[in-house]
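A protein chain is absent from this complex, but the other protein chains hold their places.
Up next, subunit A:
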Amino acid sequence: MLTREEGEEEQEEEEEAKGRRRAFSINDNVDLLAEILGRLDGRSLAVAGCVCRLWSAVGRRDSVWEAVCHRHVAGGGSSAAGGGCSTRSVVAALGGYRRLYRLCIGPALDRLAGSAGGRGSTTTTAAAAAAHHLSLSLSLSLFSIDCYERLGGRQQRPASLLFLCKPVDVS
C-alpha cells in the first residue's frame, strides 16, 4: 500500500513537473506561433508549413508572409501605419504577400545569392548585403506586371518573370 501510494505520489510529482515543463505549448498560442514563424526565411517557413495542420494554416497567413517579405527586403519595414495599410491592400489585390514571395522575392533572392556565390571569391557578406538591396518597390513592380499578364487569361502563360527562374505553377 505504502509503496503504491509513494509510487502514485512520485508519479503525480513527475506528472506535475512534466506539466510544468509542458505548461507552455507553442501550439496553444497561435499568435505567438505566427510571430515566431514570421521571423523565418522563406524556405524555412515553407518547410515549417509541413509540420502539422496547424502550422500549415498559420504558415499560410498573409501576415506571416508579410513579415517575411519585409524582413528580407529593403524599404518595406519602415513604412508608417498608413503606408503599411495601403501597401497591404495593394499587395492583397495583386495576390498577397505569400504569392509575392513565391513569385518575385524568393527567386530574386536566390538569384542574387547564386550570382554572388557564383562569382565566388570576394564576398559572401556582400551576398547578404546585395540581398537586402532588393527593394520592395522593385519586387512590387515585377509582381504587378505578372499579375497583369495573368489577367489576360486565355492564351499565354505569364512569362514576364521567367527571367528569374523556371516557370512556377502558382495555384
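Definition applied: a contact is a pair of C-beta atoms (placed from the backbone, for glycine too) under 8 Å apart; a residue touches a chain by one contact, two chains touch by 3 or more; residues count from 1.
As a working rule, contacts and distances are computed from a predicted model.
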Record lookup, UniProt, unshown chain, options "Serine/threonine-protein phosphatase 2A 55 kDa regulatory subunit B", "L antigen family member 3", "Calcium and integrin binding 1 (calmyrin)" or "DELLA protein" -> protein name "DELLA protein"
It is residues of subunit A that touch the chain not shown, namely 83, 86-87, 89-90, 93-94, 108, 111-112, 115, 119, 130, 133-135, 137-138, 140-145, 147-148, 151-152, 156, 159-160, 162-164, 166
